[in-house]
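Missing here is one protein chain; the remaining ones are kept as they sit in the complex.
Going in written order, the chains are labelled A and B, and every chain counts its residues from 1.
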Amino acid sequence: MILQAAINWQSFYFLLFAFVACGFALAVVFSNNIVHMAFFLTLSLGAIAGLFFLAGAEFVGAMQFMIYVGGTLVLLIFGVMLTAQSKFVSMKTAAGEWVLGAILGGALFVLLIRAGFAVPEWNTPRSDAASLVAADAQHATAIGGAVTGYRVDRLSEENPVLRNGMSGYLLPFEIVSIHLLVVLIGASYLARTKKRVKVAV
Amino acid sequence: MDYLLSVLLGAAVLLPLCSFFLILLFGPRMGKSGEFAAYLAAGAIVCAGLLSFTSLAFWLGHHWPADSSHHVAHADGDKHGHDSHAAAKHDEHGAAAHAAEVPINYTGNYWVLGKFGKLNVTISYYIDALTLIMFCMVTLIASCIHFYAIGYMHDELHDITDHEVTLRDGSHLHRPGRFPRFFQYLSLFCFSMLGLVLAGNIAMVFVFWELVGACSYFLIGFYVERKSASTAANKAFIVNRVGDFGMIIGLMALWSCLGTFAFGDIDDVPGIFSQVRPASNHHALLVPDGMVQAGARDHTARIIREHVASDAGLDAGKSELSSQTQQFREEGFGYWLLVVAGIGIFCGCVGKSAQFPLHVWLPDAMEGPTPVSALVHSATMVAAGVYLVGRFFPVFAPETLLVIATTGCITLFIAATIAITANDIKRVLAYSTVSQLGYMMLSLGVGGWVAGLMHLITHAFFKSLLFMCSGSVIHAVHTNDMRKMGGLLSKMPVTAITMLIGCLAIAGVGVPFVIGFSGYYSKDAILEQAFSLSLNNSSAYASIFFLAAAGGAAITSFYMFRMWHMTFMGKPRDQHAYDHAHESPPVMYMPLVLLSVFAISVAWDFTLIGYGIVPVAFLLVQGAKRGWFKQSSGGHGDHGHDAHGHDSHDDHGHDKHDSHALTVHHDDHGAACCEPMCMKTIIAMLVASLVVGAALSFVLPTCNLSLRNLLEQARPAGTAADMTGSWVKWTWPNEHTAHLAENHSRIVVPMTLLATLTWIGGISLASCMYWLGYLNPEDVRRQFAWVYRLLINKWWFDELYDWVFVRPTHVIARVVSGFDRNWLDWIIDNVANVTRIFAVLWERIADQTIVDGFVNLLAGWTYSLGLMLREVQTGKLRQYVMFIVIGAIAIFVLVSFFWNPTLAK
Partner (left out) sequence: MNLITEPISVSHYLAVGALLFVTGVVCMATKRNAIGVLMGVELVLNGANLNFVAFGSELLRATNLGLDGQLMAMFVIVLAAAEAAVALAIALNFYNNHSTIDVDRADDLRG
């Protein structure tokens, strides 16, 4: 191919990661083997982490890898192993359901795309996109400050209330921590030792 | 004094009522099979008697009777009462100047039941000497009868086989005894009678009137299973009601014209007596304003209308009316209302006192037990009619009095003739009662107020005595039929002697101008007054009264002694009955003895009582010695001495014999021994009594305490003067005329001799026919065959009423009931059928099809809808996810229709 202009490497990597993510996500859907699905999902999530990095959200990207891929997916794989049965390969969905799912999924996709591309503000890229480099990141500090309410990106905010404290994420943070505690307790209760049912062969 | 008397007499009225309620509620539980009920009832009436006599004592303390004796001349009334009490309180007699005096009375309200405009309906009392005398008489006789009944009704303490009732299968009725019920009714009756006597207004009298009738119904029908008894009870009540119909008319006339029911003046509101005999008119009879105005209706209406139309106003019209009223009165308007009121009230008395034509119930009322006959149908209830005539005397116009006298005259004659041929001992006495009541009505009708009421009192005593004696005889021989009796004198001496005393009293036996039994005085007084009337009026009609009275007296003595001879003398006609006869137990014959004393002496002046004390005392002592007071084999307790606990104004002397009675002891032997006393003992007793009596009458001063003087105290205002009728141009002489000195040889002497002739004639004829056997009754009967047939069939009154009233009523009843059964029932049944069919159809169509169908349809739809909705819940997770997606898409699509992209800015 003959390039008319210089390659925008951000766009290139974006497309790469996007195709990987979407492709493997589709592979998850179309795969019948649960282990395959787990693997494809891992790859897809990794690609998404890359997308995060590209968008300048390194913290979240790192989190994605550590927690999502390294924690949640491993958990899922544990689940796969614990619920293994000899016939797990052959749980096939009926064709009609595929059709219905495709139709609905397609409709939803069309809707979302249309919504996504309808707003001009989102459609047009930034004029100074070339200099779109997150040089002075220090995001972790900034995120920490934002959690407690000190927004470094809103220092020029006129409204002093919005500037200091009211737009903090402390409360959700606390809620989430309590939530995690509750989930821990609940999950451990749910997964306690019970009478084992004979595994059907 | 007013308050005291009202309380005492009110308590005396209420005591029997309490006894009634207690026995009603607890009767069968009182003692073994209820025998204490009798003691309770007797105790109540004895206490009532004590209260009555106490009241009388109080009355005498304040109002000692004045001398109205006829031995002294009182032409100009200058001789006032001897006692200091009397002079201050009242005048006594006779002359016109003293005619304008209202008798001493205490009247007042116990309780106001309601006010209806001008009319007060109250429970009130009216107490005068007549009230007190009636109270004492009723309670005394009732007490004696209660004790008598304890012995007589002894059978009812256990189960009875009633031989007069035949059941369908031919056997006789076997039923439990009803001892308490009898005393319950007796107590209720005593309450009603005393209440009637005490009543202060005519409405209250009416209430008690009906109550007395109801009690009579209960008591006559005591043996309710006997058809004859229940029919007789019905007859009594219905015939009474016929009379009450007239009474209500009289009440209506009185109320509408006089505006009040009360007798006396209460709280300065003039009562009936004051309105009809106002003081302004010297208490002579005057048609009251109300009646005049009602009678002159047209004039009244004209006057009122004129005044109202001419703007003068209603009040001016009323005052004009009252000024015109006197003129209307003189023209005779409204008089007929007064007469109608009087006749109406008298109608009630006709029914209650069994006068012609409503006399038919009294003989049949003998179906009740003998104590009932003695108390109710001889002495008290039937006397209530006479009492009311006496009480209402001031209101009666002379024409009304004529009607009363005529009715009484007819009655006494018819009843006396029927009694000649009656064979049932109680029937004889019943007809005798009717006849004597006719006598009383006759007396009142000819203007003899004191004479009639005196006869009421004396009759009460000797008639109840006679009934009780007959009861004793019936109890002994177990039959009522005199043809089966005879020769019982030796077997039942006490009964025989007391009955003899009663017969002598009713025949009016006495030594002329000297002394006599109680009946002698009252009969004499009646004859004198009747003769006085005929002397004052030249009409032949007026002479009928005293002739009828004299004839009646002769017939009375005849049939009474016929009865006595047939029962006690001669040879026994039924050997079986004779063998079983025995004297009654003391609880039954002691009241007889007591009453016979009264039958002899109740009309005497107190000092004459002394003559009677000794014989009674003697009899009692002899009786105790001979063991007359032993209990009979029936095992009765002796309550005889309780009967002597009374005090009475003529009877102070009997305190002595009370103590004798109390010392009597009772052995429980078998047969009672009844030996007659020998002649010597009897003569000795008589001599002793003469001596003692004479001594007493010398020692004690003449005290004016006699029945006649007491009644004179109660003489209604204005009746001490002559009365002249407006329509019937007769003069009713006042009662004292006959006893004036100048009339002594003209009236008193002939009548006394006539009366003596009557009893001598009657008794000798009866003795000839039934004792000595000179005339054979059979021959006489055959000789007067048609007369006999008339009499034995009671003048065919029952048949007449049956044909005229009863049968047509039955026919009408049959027609109506046929209509009811065939047509009305048919209609109603078919309506019911139609309704039923309609209901079934409606149920099927409307209910089942429409309503149920609709409801079922709705339910079906709901169910189907539910089933359909159920399909959504598949439980499949993936499907739910699909739904989420579909929902999300739907929301998006919906929102997109309203979404304005410029809002995103």
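Everything below uses one rule, namely that a contact is a pair of C-beta atoms (placed from the backbone, for glycine too) under 8 Å apart; a residue touches a chain by one contact, two chains touch by 3 or more.
On a predicted model such as this, the values are computed, not experimentally measured, just so you know.
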Where the unshown chain meets chain B, residue by residue: 869-870, 872-878, 881-882, 885
Residue numbers in chain A that touch the chain omitted from display: 1, 3-8, 10-12, 14-15, 18, 21-22, 25-26, 28-29, 34, 37-38, 41, 44-45, 48, 51-52, 55-57, 59-60, 63-64, 67-68, 71-73, 75-76, 78-80, 82-83, 85, 88, 91-93, 97-98, 100-102, 104-106, 108-109, 112-113, 116-117, 121-126, 128-130, 132, 134, 139, 142-143, 146-147, 151-154, 156, 169, 172-173, 176, 179-180, 183-184, 186-187, 190-191, 194, 196-200
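In the analysis below, only the chains that are shown with their structure count from here on.
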Chain B-facing residues of chain A, complex: 97, 100-101, 104-105, 107-108, 111, 115, 118-119, 121
Chain A-facing residues of chain B, complex: 878, 882, 885-886, 888-889, 892-893, 896, 901, 904-905
